[in-house]
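All protein chains but one are shown in place.
Chain nomenclature is as follows: A and B, assigned in order of appearance, with residue numbering initiated at 1 for each chain independently.
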Amino acid sequence: MNRRKFIDFFLGGSLAGTVIAFLYPTIRYILPTKQTEAVIKKVTAAKLGELAPNTSKIFKFGTSPGILINTSDGELRAFSAICTHLTCTVIYESDTGTILCPCHNGRFDLSGNVISGPPPAPLESYNVEISGEDIVASKKG
Amino acid sequence: MKARKMRKIINLLSIFFLAISIFSLSLYAQKNSCVECHQELEDELLAPVEAFKIDIHQQFGLSCADCHGGNPAEEDIDLAKDKTFKGAPQRFRIPEFCASCHSDSRYMRRFNPRIRVDQLDIYWTSKHGQLLKKGDTKVALCTDCHAAHGIQAATHPKSWTFPWNIPQTCSRCHSDTNYMKDYKIPTKQWDDYKDSVHAHALFEKKDLSAPVCNDCHGNHGATPPEVTSIAYICRQCHPSAGELFSQSPHKKAFDEMELSECEACHGNHKILPPSDEMLGTGEKAVCIQCHEPDSEPYQIASRIKEKLDAFIKKIRHAESLLEQADRQGVEVSEPKFMLTEANSTLIFVRNLTHSFSLMEIEEKIEEGKKVVAEVTNAGEAALREAKFRKTGLIIATCFIFLLSIALFLKIKQITKKTPNESP
Partner (left out) sequence: MKNILQSIYFYLDTRFKLSDLIQFAKKKKVPEHKHSFWYYFGGICLFLFILQVLTGILLLLYYTPSVDSAHESIQFIMSQVKFGWLMRSVHSWSANILIAAIFIHMFSSFFLKAYRSPRELTWITGFFLLLIFLAFGFSGYLLPWNELSFFATRIGSDIAGTLPLIGNHIKTFILGGTDVTGATISRFFWLHIGILPLLTVMILGIHVLLVQILGMSKPIGIPENKVKEVPFFPNFILKDSLGWMLILALIGVLCVFFPWEIGQKADPFAATPIGIKPEWYFTFMFSTLKIIPAHIFSIEGEMIAIFGFMIGGLLWMLVPFLDRNAAKERRSPVFSFIGWVVLLYIVVMTAVTYLLPGL
């Protein structure tokens, strides 16, 4: 292999490497990501039939928790599970049929309004729709 | 015949006069000579007319005469101020003046079936009422907080008794050192309150549920709460901390020493946002106010603080890992979600410190630590991923450099050749 050929080979090789180094991130960039939308407005909270009446489930709404409640009447309701007092995650208390924040005993009704305790504002409530087998919670407005 | 005719005429005439008098009476009823006269007057004689325009009593169809008596239908001032005319009540009579309607449940029901009618009774139990009874007319009475003629419902944002106006209403007297001089009570409550977590919630977050003066002192029955009742008042909004405290060994000790519960550590008007520094044995710790160094409770306090600090440090560490990874473009929404649980636990533990039980606190912290450990692992993995990406980019940069070198060599090769090629 003479000098000229070596340089050509070197040039071709490094050019190919550079092109690959460009294409790889570009292709990875174009391929769809796990989270498909920039602003999450809708999320599958649970599967149909997953929740027995008078039980609840914490689901992931973006990076914050939401709570899906199947009331004793079999009605589905969803709220942001972040307590408006100090951001603890709320739970559903089945024997009283209310939402309770265990940190400071803040209590909310099933419309998200404050019943008692320190929370200053109601819980943000979400729309609940059933789409096929999925229970979908979405932000209002 | 004549008599019958006469009767008929008299009947007709009487109907005619009756009709006229009813007509003129109805005209007179709409007339309000109080307003007509006072509108022409100046200053303090005009003020009631102006102020009354926004008054809630006006909205409910009441007018001057309903409180002050007299006959507004009469044009003549002497006739208008007939024997029912009460005029302006003397200052010390104002509570009864208002109560003549407001304590009459049958009357009040016509306007608002839910309104309370015990304000006067409660007022007499207040510090203000007690002093008034003793003849001190400097104290606050109805009109000082509600205004005299511009009275608005407490739900109206401009009312003197709307939550975010109340501190100012009270401080009109209570922050005036000159005015309060004779009573020998502090006058810096308003200044203290301004710095409190409650004032912050009210004025900055516009949170109307935050307590103002009357939520702790009562409104009509305004009195400083007694030492034993402070804790119950706080429990109105902070029941869980109260419950934990009641079950703690402190309850008995505080009762015996006649200490107010919450207030002993958190203060009264200047209730600052609680900080972790209040725990333990540090400079700002409240525990050392009572507990001697090297006593058992002192050591427990120090242990609780240590445990809590360690837990917080772990959470912050995990948090910073996630932040770093996030900044470097690694997907960390899952561990971030887990971190909210850890933060929940932290808030729970902070409240749990009101139990002063090292065991309970430790138990809960251990639970939280498990979650934090998971988050930390995820964060570290995310950072490794970020590092991997950087390595990738360095490799790419290497290729670019290699290409540059190759180009350089090629250029050299060509330029060497060209002089030979070109004539």
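Heads up, the rule we're going with is that a contact is a pair of C-beta atoms (placed from the backbone, for glycine too) under 8 Å apart; a residue touches a chain by one contact, two chains touch by 3 or more.
On a predicted model such as this, the values are computed, not experimentally measured, just so you know.
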Touching the absent chain when the full complex is considered, from A:T26, A:S72, A:T96 or A:S111: A:T26
Selected residue (touches chain absent from view) among B:T155, B:N178, B:S275 or B:T415: B:T415
Selected from B:E74, B:D207, B:E263 or B:E331 as touching the chain missing from the view: B:E331
Interface with the unshown chain - residue positions in chain B: 326-333, 389-390, 393-394, 396-397, 400-401, 403-404, 407-408, 410-411, 414-415, 418
Where the unshown chain meets chain A, residue by residue: 18, 25-26, 28-31, 33-35, 37-39
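Keep this in mind: only the chains that are shown with their structure count from here on.
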Centroid distance [mean C-alpha coordinates] between chain B and chain A, Å: 33
Chain A-facing residues of chain B, complex: 201, 205, 207, 209-210, 237-241, 243, 331, 333, 336-337, 340-341, 343-344, 347-348, 351, 392, 395-396, 399-400, 402-403, 405-407, 409-410, 413
Complex interface listing, chain A residues touching chain B: 3-4, 7-8, 10-11, 13-15, 17-18, 20-22, 24-25, 33-35, 60, 62-65, 82, 86-89, 102-105, 114, 116-118, 120-121
